[in-house]
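First, the structure itself, so that you have it in front of you.
Presenting chain A:
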Amino acid sequence: MKYKALLLKGGRIIDPGRNLDRTGDVLIVEGKVARVNDGEAHPPADCVIIDATGLIVCPGFIDLHCHLREPGFEHKETIASGTRAAARGGYTTVCCMPNTNPPLDTRSAIDFVLRKSTAEGVVRVLPIGCITRGRKGQELAEMGELASAGVVGFSDDGDPVASSRIMRHALQYSLAFGLPLIAHCEDKTLTEGGCINDGWVANRLGLRGMPAAAEVNMVARDIALAQFIGARLHIAHVSTAGAMELIRRAKEKGVRVTAEATPHHLTLTEERVMGTRWGMGGGLPPEPGPLPSDAYDTDAKVNPPLRTTEDRKALLEGLRDGTIDAIATDHAPHAWEDKACEFGPAAFGVSGLDTALGALLGLVPRGELGITTLISRLTLDPARVLGPRFSGLGTLLEGSVGDVTVFDPEAEWVVTEDSLASRGKNTPFKGAALRGKAMATIVAGNIVYLDERLKPEGSR
Partner candidate 1 sequence: MTQQRQRDTATAPQTVERLRAPAWRHRHILDLDNLSREEVEVVLRTTDAMMEVLSREVKRVPTLRGKTVVTLFYEPSTRTRASFEMAAKNLSADVVSFAAAGSSVEKGESFIDTLRTLQALGADAIIIRHRESGAPYVAARHVEASIINAGDDWHAHPSQALLDMYTLRRHFGTVQGLKVVILGDILHSRVARSNIWGLTTMGAEVVLCGPPTLLPYPLLDGAGGPAMPHMPPVRFEAVIERALEGADVVMPLRLQLERQQSGLLPSIREYVQLYQLTEKRLGLAKEHAIVLHPGPVNEGIEVAPEVSRGARSAIEEQVSVGVAVRMALLFLVIGGGRG
Partner candidate 2 sequence: MAEKVIMGDEDIRRALVRVAHEIVERNRGAGSLVLIGMHTRGVPLAQRLAAIIEGFEKVSVPVGILDIGLYRDDLSTMDLKPAIRRTEVPVDVTNRRVVLVDDVLYTGRSIRAAMDAIFDLGRPEKIQLAVLVDRGHRELPIRADYAGKNIPTSRVEEVQVRVKELDGQDEVCLVSPSAVEKGQ
């Protein structure tokens, strides 16, 4: 829905970049934020008005890490369905990872994604290019060409760059382009054959574990390299307390490292694999008892795996103090048959764009996260990670891009397959009642998602 002028009226405006938190109106004209004030006295003619009373109005969410699966895995997701899921979740910008087929390591692949996004996507799509050719970890990808094609960063996500020598070269070469290297930190010699965190749940279920050390090792390695080279490093999907400590100390020393964490790592723990009984917050005392009938839940199988309560608490602390810069969904949709099987061979991944807001808002009444910090980690801070080129995102400053999210922090909804716009129904929140839902998502002044309860009115 394209409108020349759009007025969001009477909502609670939270703009972390300016420390703004007050009720008022946001006026968007010709795709840009025109005015933010207490009450718009003179809306332009033909202005469409959305009544945002009781709702929160903030900059549009930015996801630094998601998998749109196109080209090559359209049975799991497409750019069209994935961006619709993003819009439904309140996201106005998503950065898509290059582990497609063919991988995004050439200009033509990037062009394909950009063209598809323009034609069929409903939100802003920023592509990420590969670090190594074919993501094989052996030769550098042509970062220069990828940069000029429009990538916002480089990653071999899905896999680490196993060779330290190649990672060093990649960090060094990337200096020419001023774009971050996004590191998937996993020591595969430790995680081989594993499918769950290496801890007591693995023992209880008889599953091979992936120890926390596998992440901590590689985070240490990559930070050391980044420090030595002076390059920009972004750590993807941090999941362990150990990694948190390393990142905190690295930042203190001035290393140019940023980090992200996923909604599922911030809200769930390894017990969730044992069944839906162990939902949000998990960490029930491990009393001996029978396994429930929904044990071995593949919807909770993800890499890096859900970790311990201590890890989750450390992540939340890092989120609060800024050690974790951004929340990124690592949206990883899968087809039914990829998850409807035994736990070992099931695919890793959580389909997260639809449920991120609802899951994260659950942290606020528990006192684990403040609402302004939450919004900042979804908007302003991811924009900062992307760099000054994207300073118009993640903010409601007058003149910035008209990407706005309107959400209801109280709206309750139950996660069912039908309620997800993504093709991937693999979410550990399936069947859960979440509190918090996007009501309107606006990209450059266009409403790309509108909850049926909100009806825009023509101007009076």
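How were these picked? Simply put, all candidates are chains of the complex that A comes from, given by their letters.
Here, a residue touches a chain if its C-beta (ideal position, glycine included) is under 8 Å from a C-beta of that chain, and two chains touch if they have at least 3 such contacts; residues count from 1.
Everything numeric in this text was worked out from a predicted model, so none of it was measured.
Q: Looking at 1 or 2, only one should touch chain A in the complex. Which number is that?
A: The candidate that touches chain A in this complex is 1.
Q: Which stretch or stretches of chain A touch candidate 1 in the complex?
A: 198-207, 209, 286-291, 293-296, 337, 340-345
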